[in-house]
Structure formats: structure tokens, C-alpha cells
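Of the protein chains in this complex, all but one are displayed in their positions.
Note that the chains take the letters A and B in the order they are written out, and that residue 1 is the start of every chain.
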Amino acid sequence: MSGMVVGGWGYVWTAYALTAGALLIYGVTLITRLREEASRSKMEAKRQ
Amino acid sequence: MDYGNNRFPRTPYILIAIGVALFLTGSYFGLFVAPPERYMGEVQRIMYVHVPTAWNALLAITFALVCAIIFLFKGEFKWDARLEASIEVGCLLAFLLCCQGAIWAKPTWGVWWDWDPRLTTTAVLLFAFLGILTLRKFVDDPVKRGVWSSVATIIAYVDVPIVYFSVRWWNSLHQLQSSPETVSSQFYIPLRVNAFAILFLMTGFIMLRARLASLRLAQEVAPPPMLAEEVGETA
Partner (left out) sequence: MIGALRKELLLQWRTRTQFMAVFIFGATALLLFSFGVGPNAEILRQFSAGFLWLGLLLSSTLTLAESFHSEMENRALEGLLLLPADPRALYYGKALANWIQLTLLGWALVPVMVVLYDAGTNRLPSLLLIIALGAAGLSAPGTLYGAMTAQIRAKQTLLPLLLFPLIVPALLSSVKATSLVILGDPMHALGSWLMLLGAFDAIYWALCGLLYGRVVED
């Protein structure tokens, strides 16, 4: 391990993009799922 | 029955917004402001997102343990919803942690997977909790589902330190502890900002996910409308 690891920006960008992307996708799917469920439970309540 | 916190419906969204802002700031500092580290060079920048993810994953799983214990003692379903939420978000973070760890290991050690104790423990933890999430899908009775997943959560949580020490012992050959001796604020700012960013994001996600779980549970417990009508007619 002598000297500095040179370069590696590709790895850095991959790591950040992966993290941001996964969190974003999770957030979006979470909100969609929640909306669906909320509208469904409202429908049920109306029907009753 | 109280199916979770509905008094402040906007809180999770505000938390997520703060988290996004902090994450952008912290990543900006980590990617462009902080200087390359002396040994690791640019690759060091992965740590500014890797270490906060690790802290928060541990936090999410610990919160799951707390929920499990409270559910076992009190039997309130809002804790079951929170348990499900924190396990799912914890699994997401643990999955990210494994990916980031592999990306870090490739330029550093030349292999994607180094059997580093922390990384290996994270993988074991991920699979253990994915198993619990799967178990939840297969149990129809809400009470049994809550109790069993709480029990499994406690058992899996106890396993984490044992796995860590056994893997460390097992793979004691190349212990390359990356302890940064360069204690400079330029290294700490992105680390801390991102730690809070992911904390806010995680808290918001867990709250939303718990709300979703509560809604689903409420639907499950409520009798289907057809049945309710029939019962009403015969009564």
C-alpha cells in the first residue's frame, strides 16, 4: 500500500448514483403505494 | 384503535425534503470540496456516503428491535407497523451498504468482496431481515404475524455481534483498518452532513411506511363490505 490510489472517480460516481437512485426509487414507490392504499381505504369507507 | 400517528400527516414529507437538501449539500462537499485523501485518493469520497449509510442502517435495525420488544409487551399494532417499516428501510440501507462496500473494495483491495467482517455481517443481516419480511408475507393472522416477526427480529438482532466477531476471527489475515489520521474538518463536514441527511430520509421513510402498514392492517382487520352487509341483514 505505498502511494495513493490514483483515479477511481468512476467508482465514486457509481456509489453516489446508486445510493441516490435507490433512495429516490424507494421514496417514489413508497408514496405511490401509500396513495393507492389511501384512496382504496377511502373508497371502502364510502361504500360502507 | 390507533393505527399510527395521523395528527401530523405532513411531518414525514418535511423530513424527507430536509433530508434531500442535506444529502445534496453533503454530497457536494464530499465530491467537490473535500481534498483527496492521502492514501485512498479520490476513492475516499465513497466513505462520505458509505459510513453514514452504515450508521443509519444500524439505527434502523436497532429501532426495529425496540419496536419488537414493545410489541411483545404491549401488543399494540402501531408498533407492529413500525417494526415492518423499520425492517424494510433497514434492508434497503443494508443492501446499499453491501453495494457501496463492494464498490469500495474493488479499487482498494482489487476484489469486489473481501470478506471484511463489517461487510460480511451486513450481508448476513440483510438476508436475516429479508427472511423476516418474507415470513410476514406468508402469515395471514395479524397477531401471529406481529408476534413471530418480533421474536425473529430479537433473535436476528442478537446474532449480529456474534456474526461480526466470528467473521473477524475467521478472516483475521488481512485486517486493513482504514483509520483516517487526517482529522480535518474538510473530512468531517461531508460525513456529518450526510449522516443527518440519511437520518432524516430514513425517519421520513419509516413514518410513511408505517402509515402504509397501518392502512393495510386496518383493511385486513375490517370485515369485507359484502360480509358486513350479510351480517347486517341476518341480524
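One rule holds for everything that comes next: contacts are C-beta pairs under 8 Å (C-beta built on N, C-alpha and C of every residue); 3 or more make two chains touch, one makes a residue touch a chain.
Since this is a predicted model, take the numbers as computed values, not measurements.
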Touch partners, limited to displayed chains, of the chain removed from view: B
Option from B:Tyr39, B:Trp148 or B:Phe196 whose C-beta touches the chain left out: B:Trp148
Contact with the hidden chain (one of B:Ile87, B:Val163 or B:Met207): B:Val163
Interface residues of subunit B (partner: the chain not displayed): 72, 124-125, 127-128, 131-132, 134-135, 138-139, 144, 147-148, 150-152, 154-156, 158-159, 162-163, 165-167, 169-170
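Note that in this section only the chains that are shown with their structure count from here on.
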Residues of subunit A touching subunit B in the complex: 1, 3-9, 11-12, 14-16, 18-20, 22-23, 26-27, 30-31, 33-34, 37-38, 40-41, 44, 47-48
Subunit B - residues contacting subunit A, complex: 16, 23, 27, 31, 36, 38-43, 45-46, 49-50, 53, 89, 92, 95-96, 99-100, 103-104, 106-108, 176, 201, 205, 208-209, 211-212, 215-216, 218-219, 222, 225, 228
